[in-house]
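Only one protein chain is missing from this complex, and each of the others stays in its spot.
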Amino acid sequence: MDYALESLIKIAIVLGVIITTVAYVVLAERKVSAYIQNRLGPNRVGPWGLLQPLADGLKFILKEDVIPNHVNKAIYLIAPAAILVPALMGFAVVPFGDTLMVVGREVQLIISDADIGVLYILAVSSLGVYGVVLGGWASNNKYALMGGVRASAQMISYELSLGLSLIGVLMIAESLKLSDVVNLQATGTVLGVLPAWFVFNQPIACLVFMVSVFAETNRLPFDLPEAEQELVAGYHAEYSSMKFAMFFMAEYAHMITASALIATLFFGGWHLPGVDPTDSSFALSVLKVLVFAVKTAFFLFVFIWVRWTVPRFRYDQVMRLGWKYLLPLALLNVLLTGLYLTLNR
Amino acid sequence: MAVATSHYLILSAILFSIGVAGVLTRRNAIVIFMCIELMLNAVNLAFVAFARHLGQADGQVFVFFVMAVAAAEVAVGLAIIIAVFRNRETVDVAEVNLLKW
Partner (left out) sequence: METAVFYVLATIAVASAVLLVLFRNPVYSALSLVATLFAVAGLFVLLNAYFLAAVQIIVYAGAVMVLFLFVIMLLNLGHSEALESTVGRYRLTGVIFLCALLVAQLTAVGTRQLRGPVAENEALRTENVQTLGKLLYTDFLFPFEVASIILLVALIGVVVLVKRETPETT
């Protein structure tokens, strides 16, 4: 019973934090894009525009909710939920801190430290495509359908390199548990000076993973499913009001989960060099959570940064990059890691 | 209290039969294909149930192979359907009767 209660509280907190972060990442995106383009960005609602997400949310809720006559209603209604839910589910196995003493009991700062953590992430990320495909098909609109077809092809292609890039990491970690992956990175060093983060152990895997994750989240330079200039808005062209907002939130929730995963798998998670990973005093535990938050925030910034500075790929370029460069690169990484592990046995 | 193995087997039998019914009655090649996937899944369920019943991992390994073969089969099957559709503009198995003559 205690365990169930503890899990429920953790789920509630994590969901709350993610939803709030989504709102503020949207604001951050508008601010950063403004600075990149030498503008000021939203600054009218509240100090420095900090209340802008609130105003945006209200606007979305109060807009008229149009359901066009020509759509396939049942699937049209399912699609926004089908894209938002997997985006939020991915966070369930991400360790956002070590352990924390709360009212006399040691709480592991992870919702579920499942044995199949990494597989769970791959499973959930592979479900994200449904919302896009169904939304595009149900809209009964050629632009939306094109977006849906593009999304399914793109996401299946990049899932391969996403999964294969993780194999090198798993070969070293010898565990599918994300907490084990982080603990391994928190101990020892690479070449004597660098922390044992997988970005230094597995640079190829890190590169392939980051590029694939960009493709999986449908962010520029891989935003072909929604490409404004070619497809109007792609799969969500026919959506309005809160349903559009759900697609929008899903994109940012995906980004947050992806950033957290990059930080966890390749950048040591909550580990800060110089901090004793075994010490679980209250102050250090809170510091670890903060370190994790800062790392995640940094990768969110990278997502935004890339979006506003890199142009979109052509469709054939996306397919060529995925199949002819990333996939062989990921396989090469598996081979090299295997060779290294065999020779060092 | 664990659910008895026979329950899983009965469920597996029901799912398999529904798959067979679909293959026999439907004429859309894609739906027939999906029914075959359903049958494979029913078999997988029985395998895993037996693996637990006997306390051996072999059943689960076998399911792993079934999934690998099923994935290959789906890829080839859908490619054939696309090739047929390009020639005949239909996926209705009753109209794809070229081999009858």
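A and B label the chains in the order they appear, each numbered from 1.
Operating definition for what follows: a residue touches a chain if its C-beta (ideal position, glycine included) is under 8 Å from a C-beta of that chain, and two chains touch if they have at least 3 such contacts.
Values in this document were obtained by computation on a predicted structure and should not be read as measured data.
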Contact set of chain A toward the excluded chain (per top definition): 72, 75, 114-116, 119-120, 122-123, 126-127, 129-130, 133-134, 136-137, 145, 148-149, 152-153, 155-156, 159, 163, 176
Residue ranges of chain B at the interface with the undisplayed chain: 1-11, 13-22, 24-28, 30-31, 33-35, 37-38, 41, 44-45, 48-49, 51-58, 60-61, 63-65, 67-76, 78-83, 85, 91-94
